[in-house]
Structure formats: C-alpha cells, structure tokens
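Next up is a structure, given as structure tokens.
A protein chain is absent from this complex, but the other protein chains hold their places.
Order of writing sets the labels: A and B. Residues in every chain begin at 1.
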Amino acid sequence: MSIIEVQSLRKDYSTAAALRGVDLVIEKGQWVSIIGPSGSGKTTLLNIIGGLDHPTDGKVFVKGTDINALSEDELSVFRRENIGFVFQQSHLIPYLDATENVMLAQYFHSLPDRKEAEEALKRVGLGHRLTHRPSQLSGGEQQRVCIARALINNPSILLADEPTGNLDRTNTRNVLELLRRLHQEEHFTVVMVTHDPYVTEWAERVIKMEDGRIITDESVSG
Amino acid sequence: MSLFQAEPFLIGLKEGAKLSIAFLVVRAYLLGLKREWLLWFSRLLVVVLPILSGLCLFLPVTPKTQSYISLSVGYSFGLLYLLSLGFLYSEARGEDLFGVLSPLIVNRVTLSAFMVIAGALFVLPDLSGSLLYVKTQAELKESLGPFLNMLGAFGVSAFSLYFLLKNRSERLVSLVGLPQCLLVLALIKLIGGGTRGFTELSLIPSVQKGLMKLIHDIVHQTFVTLMVPDHPILKTTTWNFIGILFGERVSLWLSLFVLFVPLFAFVMSYLNSPVEVPEGIELPAQRRKYKRQIKNKRLLRAVPVFLFMALIVINWFAQRNEEITRLYNPEPKPVVAEDNKVVIPISSPGEDLRDGAVHKFTVDVKGEDIRFFIIKRDDGSLVACLDACEVCPPEGYAQGEGYLVCLYCRTPINIQSLGKSGGCNPIPLKALITDRDVQIALGELYRKWEFVKTKHSKSTIKR
Partner (left out) sequence: MLLRIVRSSFVNQKKAMAVMIVAVAVGTAIASSLISLSLDITSKVSKELRAFGANIKVEPRLQGIAEVAGQRRYLRSEDLLKIKTIFWRHNILGFVPFLYTIEPSTGHTVIGTWYRKSIKVPGEREPFVTGASEVMPWWQIKGRWPESENEVLLGRELSSRLNLRRGDRVELFGRDFRVSGILSTGSKEDDAFVLPLEVLQKLSGLNGKISEVYVSALTTPMDDFAYKDPEKMSPREYEKWYCTGYVTSIAKQIEEVMRGSRARPIWPVAETEGKVLKRLGLLIYLLSAVSVISAALGVSTTMIMSLLRRTRQVALMKAIGADRLNTVLIFLTEALIVGFLGGLTGYLLSLLISKYIGVEVFGTPLRQRAILFPLSLGASVLIAVLGAYLPIRKALAIRPALILKGE
C-alpha cells in the first residue's frame, strides 16, 4: 500500500530548476533514504512532500490526499496530524526546556500533556535531561529531543533532513539506532535525506538523486 | 401635528428587534433539538403573545400599573437569568442538559408549557410596558398617531431583522444550547429592556438597592435578637461603623460580586471539568485530539456567557456613578389611634422626629390606610402633612437634599414651605405639637385624605 505518491514533480526557483520531473511511490512503513550531492533537489523534494513548499508542477499525494489542493490551514492540520519533521540543525526553541519543546508540538496538535511528553523523552533516553535548555544539551541529545518531538503526535510519516549532518560518527550511530528501534516499534514511514553513504546503511530503500532527477532507486533487503 | 413621531417609532423598532432576535435564537436552539413541531409552535407563540400583550391596553394607566409592569420586567429578567444559570450548571457538571427533568422535556405537553411560560416571560411584560407608555402619549396627544408609529416600526424591524438574519441563525445551531438560549434572552432584556422609552433596565442600582436592604435587615435583626441595646452606645460609634456595611460602596461591590461570580464560577468549572475519552481511541495523540474537540465546543458554547459577563462589567462601570436615586423614602410606620387621635412621641428608641429626615406613618381609619409624615423644617419647628397633595394622585413624597420630591410629578418641594397649602405642597395637617409628642385628630386625617381621593382629577387650566 503506497503512502506517498509523487507524480512528475517540478520545482523551479528564479535562478535554476531544483526538481525536473520526479516520480516516486513510497510504501507504508518503508525506510527510504534519499542521497545525493548538495543542490541535487533532495531537500526540496522532502519539503514538498511535507507540505512546507509548493511545487511548480506535478502532484503529491500523501495518504491519498492531494496536498497541493489544501488551504494553508488545512495543510497545517494535515501536517501536525500525519507528519513529523527532523531537521539537520536541531531546531529547538532556545528558551523552552526539553519537555516544553516536546509539549509545543502537542499544543499545536491538540493539548499539551506534560506526562506524555516526559514519557516520550525517556523513550529516547533523555529521562535525565527533562528540564535542560537546548543550550545545555549536546548535539546528539538535541537531535533526540527533535525525534521525540517529531513522533509525539503519532505521525505515520517521519521526514528527516540530514538528521545526523552535524554529529560525529558515534552520535550518528546512536541516533540512527534509536530511530531504527522506534521504527520497528511504531511502524511509521521514514524518508531521510542525506549525503552520507553511512546513513543509507540503515535504509530499506535507497534513492539517488542528481540535478533534480532520480538516477537510481534500489531496495536493500535485510 | 406631524405624522411621524420619533419616540413611539423608536420604541416600536426596539421591541420588534428584540422579538425577532429572540425568536431567531430560540429557533437556532430548536433546530438543534431537531423537533419540527416545536418550530411551528414557537412561530405560533410569536404571533399570539404580542396580541395578548395588547390586552394591557384595557388596563388603566396609573403609576401603580406602570410600576407593576416594570417590576415584572425586572423579575422576568431575573428568572430567565437564574434559569440559565441553573442549566449552565447542569451542563458544566456534564449532565444531560435537562438533568433529572429529561423525561418531562421529552413530553410534548410539558415542553410546550415550558415554552409558553418562557415566551410569556419574555414578551408580555416588555411589550405591555411599552404599549402602556405609548398609550399615555396617545392620550396626551389625543390622537392615534403614536400607536400607528409604534406598530409600523415594530413590523418593519421585526420582519426585516428576521429575514436578514434568518440564514445566519442556522450557523448558530451548534453554539446555542438551552442555557445559552435563555442567557441570550436575558441579555436582550438587559440591553433593550425597560418599559418607558429606552431607559435601560437599571440592573446595578436595583440589585444594589436590594442588597442594601438585605444587609441592613440581617445585621439589624442580628443585633436585635442578640438583645444588644440599639440606642445609647451603639448609635454613636459602633453603629456608625456597622453602618458602613449598609452603605452604597459595599453594596456596589457586592452587586458586582453577586452578578458576576456565579457566572464566572460556572463557566470556569464548565471549561475545566475533565473530558471522558470514550474507549476505542487508543493512540495518545488521538485521545488528546478528542479532548481538544470537546473543549473547543465548550468554549464556543461559553461565548454567550462571556458576553453576558462583559456586559455586566460594562453596565456596572456605567452605572456605578449613577445616583441610586438619593431620594430617601422610608416605609410608613403603622401607628394605632387612641381616643380618636394619633399620638406620636417626638423621641422614641430608634426614632427621633427632630433628626431632619422625613418620618412617614400610616394609620388605619375605616379601612383606609392613611399616610402622613412629620418632618423638621429648617427653622427647627416640626410640621405634619398628609403624604399627598391637592393636585397629583397620592403617590407620596420622598426626601432629597434639602427638599422633598413628589413621587408622581417629580416636583421638588421647598421644606421650609411645608405647612403652607396649595400647589404641589403636601396638604398640611392641624396637629398639636407638645414637648413630648405630636397629636393629630383622626377626623382631620380622614377628612383630608377623602378630599384627596375624591378630587383626583386636575381641573383643566384654560390657556
């Protein structure tokens, strides 16, 4: 069963074209890595799937919904109920502590629930860092807060843009191990953009992009 | 005389607007109930009740009828308000809207009766009051003009508002439950109520006056039952101190408290009461979402209540500086005649005729309650007068600052001129004033009171 379906997607910026006709189907529960050099259009593709950006041409269906047809508010609702984001830079609100950063996502979704947020942080191994501000956390810890936040509303899709881009090898492996564990427990779909071949080792399917096109698309078994 | 008369026209506009807005709100509620026959029933009511209120035109226009009507406007407002509080409370408790009454409400007969009563409470007093007021105008003008103006404006505003807002009221359906519906009715009364012209139902002063009396009675009774001597020591120091409780300031804040706090408490408990998530919703995010939806719905339903609270606060600020009619009008104290005369001691516990305030008394003579008063004039002498004059219907007098005011025609009377007859002055009584008491013959009282009663109507003055 496909959860994401992208049809002849084009995105033109004023200077250059970022996507030049992309077709892609992602199955439910798959872990997909998109790899390519910078400027290959992989981040743009991810943003369009997540409803953060609009395509110039083409269609995107997420869970059967044509997300380009949604209004801005409908898109917000769709996003907070179905999609979790993890960015390269651990984007956290600097003046809120770890728990509150997770609660923020709950608040926009429905209601903040401190207990639930704390549980989520414990699950990513941050039970001892609940009231720390982002500035008091290491890069790996920050990224784990982001993962807890992205998954707090039980999304069916996790979109990650270079989640390990700023981490060293050890931390990268820790974060990816964590994601694999959660992925196995909750069966959400993962689409992860990276330029690091090491990261693709965790994926079930690797898509290679260059110059706004998909050049290879191979499934990795096991 | 011109055909268009602004005042009755505006009264008509106001009443029409009140009726059609009220109907639309009720309609929104009934649509929510999904009972078609109720809608027809309410339409019928909207036609019948105004016609019924026309019956009041056969009543004589006396100050008494007018005061009864304005009282019933006030009471019906209070009743609607309290009812809405009650239903709000049951909704806040998460009970079925009708609580224990639900089997009754399903019954057509009881539901119809409820609607008839609520409708009558809403329509009859206001409309009759306005009609009576227009009637006095028509009588003064000796023409039907005011009536025609009022009726025309009534029709125009009722129909135009109805058709303008009809479609909008459909969107209100989810917002309006029974408490909200009743609250809006009370709100409409609060803004557009009042029987005379456009004068508002003066909410704050009337609540304030009631509270002042209540506190006074409670404190006074406590002291009396405790057998604390009221007079010698208490009067000067302690009593003055206790007197602060009776004052306007305390009752002013209390009136805000009484009106505002129940609503506030109900709304808060309503909004904060926990949400039961039905089984079958497993994911935490889904459970949160369900709670949010219920809370949003509650918030929307609380909007009329918030509006009402805002109105109370605004009303309070607007009216707190209004004099609660500084007129002093004590209840007449009943006295009993002996040897065909009334004897009133000048100084008795709790009362001193020479304190400068008006002292009213009533005595029963041949089944007539005759009212009279005794007051000290500026020169220090006491004077006794009937609580009525030769001209106006015997409504009596109240005391303002340095003068008395006829409660019928609002004419101020110079206190020093009391004892002189004529004009709007109260009819003086021949009294024997000794060092200890004031004595008035019953015959004197009866003769002059009868004169007032028979000579009610003013002789027309020729130009």
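Quick note on the criterion: a contact is a pair of C-beta atoms (placed from the backbone, for glycine too) under 8 Å apart; a residue touches a chain by one contact, two chains touch by 3 or more.
These numbers were taken from a predicted model, which means no experiment stands behind them.
Novice: Identify the residue among B:K141, B:K297, B:K333 or B:K430 that touches the chain left out of the display.
Specialist: B:K141
Novice: Of A:T56, A:S76, A:Q136 or A:Q184, which one is in contact with the hidden chain?
Specialist: Result: among the candidates, A:S76 touches the missing chain.
Novice: Which one touches the absent chain: B:K166, B:K333, B:K420 or B:K453?
Specialist: Looking across B:K166, B:K333, B:K420 or B:K453, the contact with the absent chain belongs to B:K420.
Novice: Name, in rising order, the residues on chain A that touch the hidden chain in the full complex.
Specialist: Touching the missing chain: residues 43, 47, 50, 52-53, 72-73, 76-77, 79-80, 85, 87-89, 91, 93, 95-96, 100, 103-109, 112, 149-150, 153.
Novice: Since one chain isn't shown, list which residues of chain B touch it in the complete complex.
Specialist: Counting over the whole complex, chain B touches the hidden chain at residues 1, 7, 139-143, 313-314, 317-318, 320-321, 391, 403, 409-414, 417, 420, 422-425, 458, 460-461, 463.
Rule of thumb we're sticking to: only the chains that are shown with their structure count from here on.
Novice: On a C-alpha centroid basis, what's the spacing between chain A and chain B, in Å?
Specialist: Chain A and chain B have C-alpha centres separated by 65 Å.
Novice: What part of chain B is in contact with chain A in the complex they form?
Specialist: 283-286, 288-289, 291-292, 295
Novice: Mind pulling up the chain A residues that touch chain B in the complex?
Specialist: The touching residues are 81, 106, 109-111, 113, 116, 152-154.
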